[in-house]
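Structure record follows, encoded as structure tokens.
One protein chain is absent from this view; the other protein chains keep their places.
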Amino acid sequence: MKILITNGRVMDPRSNTDGRLDVLIEGTKIRGLYPEGGGPEADRVIDASGCIVIPGLVDMHTHLREPGFEYKETIKSGTMAAVKGGFTTVCCMPNTNPVNDTMAVTRFIIEKALKEGCCAVYPIGAITKGLKGEELAELEMLARTGCIAFSDDGRPVTDSLIMRRALEYSKIFNMPVISHCEDLKLSEGGVMNEGFVSTIVGLKGIPNAAEDIMVARDLLLADLTGGRLHIAHVSTEGAVELIRNAKHRGVKVTAETCPHYFTLTDESLVSYDTNFKVNPPVRGVKDVEAVRRGLKDGTIDAIATDHAPHHVDDKNVEFDRAAFGISGLETAFSLGLRLVAEGILDLMQLIRKMTVIPSEIMKINSGVLSEGADADIAVINMHKKYRVDSSAFLSKGRNTPFDRWTLEGVVEKTISRGKVYEWD
Amino acid sequence: MFRSKDLLGIKELTSEEIYHILDTAAGFKDVLRRDIKKVPPLRGKTVANLFFEPSTRTRTSFELAAKRLSADVVNFSVPASSVIKGETLKDTALTIQALGADFVVIRHSSAGVPHFLSRIENISVINAGDGANEHPTQALLDLFTIQSHKGKFRGLTAAIVGDVTHSRVARSDIYALTKLGANVRIICPPTLVPAEIGKLGVEIFDSMEKGLRKVDVIMMLRLQLERQGKGFFPSLEEYFNLYGLTAERLKLAKDDAIVMHPGPMNRGVEIATDVADGPRSVILEQVTNGLAVRMAVLYLLAGVKK
Partner (left out) sequence: MAYEIIEKNKGVDNLCLVGIQKGGVILAGRLAEQLQSIEDRLIDVGALDITFYRDDLNTKEEQPVVKRTEIPCSINNKTVVLVDDVLFTGRSIRAAMDALIDFGRPAYIQLAVLIDRGHRELPIRPDYVGKNIPTSFNDLIEVSLEEKNGGRDRVVLVTGERG
């Protein structure tokens, strides 16, 4: 089946392509790029007027919840949400039930994704068995079965010796160790950022130090071992600063942040709306500014979603008891576009941070729009406005703090391995 | 004048609304001195007491207040076991709505629960204490008590002593006193000072000797004994040595300073027995005033169109 995408602005960060080109897809691959209007005959022509035509987005931090928490999300619903948000590749975290610390679970995820998923799914394997932080998981077996990185995400690796060993051992596979940085003792009982707002609303806070301490520790261990460290969901001024300095020193570290950390501050919590409850928490104004600067100067390499869908019953309770997490796949790119509108990033940089860079960190072949690559493409109408409606989310998780926001950037079509996804 | 059908906190009240509550409470204090201590404005209305945390004094105070206004009272004391069974807050709320309650007085260990319940239409929610957030009727009765002794708030200096960081009473008192122009000090170990509380305009002291000088009002907070062993302070004895209100320390305050406590007191932990029972203590008046203030709150909220 030949599909021609025409009249769109094609942008590919890898090759720095930015122009009006036609894209021809045949089967599951991109056949070629042609000057505008010069594309050959095709079975289907997609008119991408007013749209950008970019590589399908790559989310290096998603929670698909399957196996074990299917009531929150499944691989099927999660990937449906992904393509709706313009993503054609997601990397899923191992905090499932059972934890993805064995070949069996990795295989399950991969096979389920092939059967029911709408896009490419790469599993991230656990660092420690059961995410308990006590013993290394069998990293080689996980790598061999298809895991592309390791993480205990949801939890930190508290034992510094184990983290050291993980960073050392992972060098065999040249895979990143993705760290969720949190000092559990300092954050204990906390449900939002510690600061003036937490004092005013009477909720226990998580201080910046809880994140910064572990970021500092991990950077020192990365320096010591030469392993590839990736810092997940950076949220604080301190973390950004530490990472910046470490990079200057030549430490092999990469970092990501998520849309809520460059968009929201802890002021939003005065309403006690549990949709704002996330870990790490949304922070203060200075932290948000630092995260934005970090994105701008490259300290923060990638934008990931940390898509964490929850069932409504897990959120519609007292704030203290509500689950942490934001369902983010369907709003991520639009929130990224706000950075472009505000001059923090230019459009190509934004796309790069959501396609090529995560792919390079994970060493997967995605995030590229060029001849011979997989036909993973997103067609996005950049200036079309829409109102976020969580009740219409394709994800089972309706937990978003952005409900009823007016955003720009409607994903008109997502092509995943040559299959076109579109919605009315 | 009352803009909201609920009383969620002092934060949400204007100073006009606060003064109005105090004036109305004065009227009810009158009623409480009569032979027939009952008036009919809430006849036929139902007040549901929903206490997720045990509390005899606040609950009975609200119950009596409601009855004195001729309302019917329903008590739900939700034991912790019910929460473990998985009965959700949402379901409890729907049950109350189905019962046709006009008011729900809620006390819960989680901040934000009254706000959650206030989304139910046609019911007035009164916060009787939510986590470490607020306990507005306590602050109102504290204000009433201070007003009855000192007349005005502007220019007064009040010291709040104790575990401020975990105290909803402290927060409500701070909001109330600063809103009405008083100077507020907090006196406690640095481990119990809430983040950035200076931004509310309060002075922070870690010493009773410095903090109590020339104050007009001393408000003692209850030290929850569960806080021991968590690293906030080494022992109860040490806490009393540093922060207990003794007769000697009381002398540092003004000669006509009043001593307040929301109760129940831990005699010998935060307050010495002779001070608690002494001539400057207005602790028992607080209880009487609490009844009048709660009657005022119920009465005024009843008049807000829902």
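Residue numbering begins at 1 within each chain, and the chains themselves are lettered A and B in the order written.
By our rule, a contact is a pair of C-beta atoms (placed from the backbone, for glycine too) under 8 Å apart; a residue touches a chain by one contact, two chains touch by 3 or more.
Remember, it's a predicted structure, so these values are computed and weren't measured experimentally.
Visitor: By the document's own contact criterion, which visible chains does the hidden chain reach in the full complex?
Guide: B
Visitor: Tell me which of B:76, B:175, B:205 or B:299 is the one touching the absent chain.
Guide: B:299
Visitor: List the chain B residues touching the unshown chain?
Guide: With respect to the unshown chain, the touching residues of chain B are 1-2, 20, 23-24, 26-28, 30-31, 34-36, 38-41, 299-300, 302-303, 305.
The rule we apply is simple: only the chains that are shown with their structure count from here on.
Visitor: Chain A to chain B: how many Å between their CA centres?
Guide: Those two chain centres are 45 Å apart.
Visitor: Spell out the residues on chain A that touch chain B in their complex, using ranges where they run on.
Guide: Per the touch definition, chain A meets chain B at residues 194-196, 198-205, 207, 271-272, 313, 316-321.
Visitor: Can you list the chain B residues touching chain A in their complex?
Guide: Residues of chain B touching chain A: 11, 88-90, 108-113, 115-116, 130-134, 168, 171, 194-197, 199-200.
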